[in-house]
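Handing you a structure now.
The other protein chains are all here in position, but one chain of the complex has been omitted.
Right after this comes chain A.
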Amino acid sequence: MKLDLSGFESTPPLFGASDGLSHGFPTAPSFDLPITGDFDGFQKEAVQMVKPAKGTTTLAFIFKEGVMVAADSRASMGGYISSQSVKKIIEINPYMLGTMAGGAADCQFWHRNLGIKCRLHELANKRRISVTGASKLLANILYSYRGMGLSVGTMIAGWDETGPGLYYVDSEGGRLKGTRFSVGSGSPYAYGVLDSGYRFDMSVEEAAELARRSIYHATFRDGASVYYVGPNGWKKMSGDDVGELHYHYYPVMPSTVEQEMGEVSGA
């Protein structure tokens, strides 16, 4: 079976491209059109279907000791919860992490692809790629597929020669550098807790607890995994069931009973 290497292309297939020396002029990619009466309407529907899929909560922030990355673990298909244990933090390489929000397949595939590119960069240049470079590579790839229905809202977190780095990259082609990000439908809630509890000089444990609490408040009956990125790479801190966390934060207190109800005997 011939190996399909099309996934290695970082841009959609161009025509009239490289015949040795001459550079082909990039033409619009063409692919088979579906047989439908109203193609425009069909296109709109397709985009709408993918758009609201960013149903998740992920967050990451830079602090004194490095970068803390946390995400919930629910996967949903419309109203149906398909899994409670999805890994939304993707390990690009031992010192870089990516978070997943949006289309799961898109995020997984392009993060794997980014990992390949980072490794190739290392081999060619004999030094690790910077978080800036890695996030830019991903952003450029996503930009070239702009308008074709990819749904990716990701954060690239890592530690490189210049220290901790955090970038937000999405499928619209946007790329932002920052110190605190939360992505997904639960992000407004996460931001609330994160912003009020954030201090630059937290310890690793304090930061992990803040990350855990933010995810918990954003998504109730859900799992949350927390990763820490430091100078020696990333380390998984915990994979909690937020259901348990709820009782950890709000333990059941014995309360006085005003009336005891006895056994109801058959009358």
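In the analysis below, a residue touches a chain if its C-beta (ideal position, glycine included) is under 8 Å from a C-beta of that chain, and two chains touch if they have at least 3 such contacts; residues count from 1.
Everything below uses one rule, namely that contacts and distances are computed from a predicted model.
*Asks:* Match the chain absent from this complex view to the correct UniProt protein name in "DNA 5'-3' helicase", "Ribosome biogenesis protein NSA2 homolog", "COI1, F-box" or "Proteasome subunit alpha type".
*Replies:* "Proteasome subunit alpha type"
*Asks:* Please pick, from A:Leu114, A:Leu137 or A:Val169, the residue that touches the omitted chain in the full complex.
*Replies:* The one listed residue touching the chain not shown is A:Leu137.
*Asks:* Please identify which residue in A:Ile129, A:Leu142, A:Val183 or A:Ile215 touches the non-displayed chain.
*Replies:* A:Ile129
*Asks:* Please output the residues of chain A touching the missing chain, sorted low to high.
*Replies:* 16, 19-22, 24, 124-126, 129-130, 132-133, 136-137, 140, 161
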